[in-house]
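And then chain A:
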Amino acid sequence: MSLTRTNLAKTIKKQYFFKLKANITSFTLLIGVQLLALLFSLGGVASSSFGSSSIRLNTQYYTADIVIIFTLIWAFVMAITITTKPHRDLDFTFVTNRLSSSFANILYLLTVSIVGSMMAILSDNLLRVIIYTFLDKQFYSSTMGLQEFIMGISITSFYVLMVCSIGYFVGTLVQISSLFTILLPALFFGSLFLRPSMDEKPIITNAFEYYLLESSLTLFIVKIVITTALFFTISTSILNRMEVRQ
Partner candidate 1 sequence: MRVIECSNLTKTFFTKKALNKLSFSIEENKITGLIGRNGAGKTTLLKIIAGFIKETSGEIKVFSEKPFNNLNNSAHVIYVDDHMSFPSTIPLLELLKVAESFYPNWNRDLAMRLFEYFSFDPKTYHHRLSKGKTSTFNMIIGLASRCSLTIFDEPTTGMDESVRKDFYKALLKDYIAYPRSIILSSHHLSEIEDLLEDVLLIKDGKTYLQMPISELKEYAFALQGNNGEVFKLTSDKEVIFKNHIASNVTYVIVKNDGSKNLLQQARHAGVEISPVPLSDLCVYLTNETNGGIEDVFNEN
Partner candidate 2 sequence: MYSQYQLAEMYTINPATAAKGLNLLVDEKILYKKRGLGLFVSSTGKEIIINKRKNFTLKGLVRELVIEAKQLQLSEKELMMMIKELYEEEDKQ
């Protein structure tokens, strides 16, 4: 008896669509999170005022940066969620192996990143509209062309995807041992105070600056892609040995 071989790529594709359907609620959650962030944004991020006895000029800065930060947090949580036992068991109800499951997860997180970023950038426009319509103030705005719009989405996607890969890695570690649920936060907050010498910045800040302050676009993309790939590869090879449905 010869049994048909099962195609990995096709299985991943089926699993990916299954995962999208199964996790559709995460996108509704995204809308909620971003609306909340918009609400915070309405307060403005910074203000400056100057004036003399006769004139008083008050400037309020509005930006949708909070939306992006909230999106990052959302993506991080989503990435951790899909490494949890219920989500892994879900894959194993139908045809799968650990590799196809991981690939489908990564594809799903890629979708999460792109959709999340797109909506974050769009919400920036929404913010302008809201302020223009409802706030009775003189309104100035930097204009955004199509190119900048696409650029904004791509760069944000890269950030979100990297955060996803970190979340996925964190989630994977927790799956190995629940000890990591204590260890990882401790490490994170510990590192906030950890600095090479007293007058230098914490290591974690250095790590952020390594990505955030990169001025060359190509180098920025290379840095992010390598980091993301690294986290996903480590996680995948760890998950490859995990037992399911115990």
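Operating definition for what follows: a contact is a pair of C-beta atoms (placed from the backbone, for glycine too) under 8 Å apart; a residue touches a chain by one contact, two chains touch by 3 or more; residues count from 1.
Basis for inclusion: all candidates are chains of the complex that A comes from, given by their letters.
Quick caveat, the model's predicted, so the values are computed rather than measured.
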| item | value |
| --- | --- |
| Chain A: touching candidate in this complex (1 or 2) | 1 |
| Complex contacts: residues of chain A adjacent to candidate 1 | 1, 3-6, 8, 11, 14, 18, 21-25, 86, 89-90, 92-100, 240-241, 243-246 |
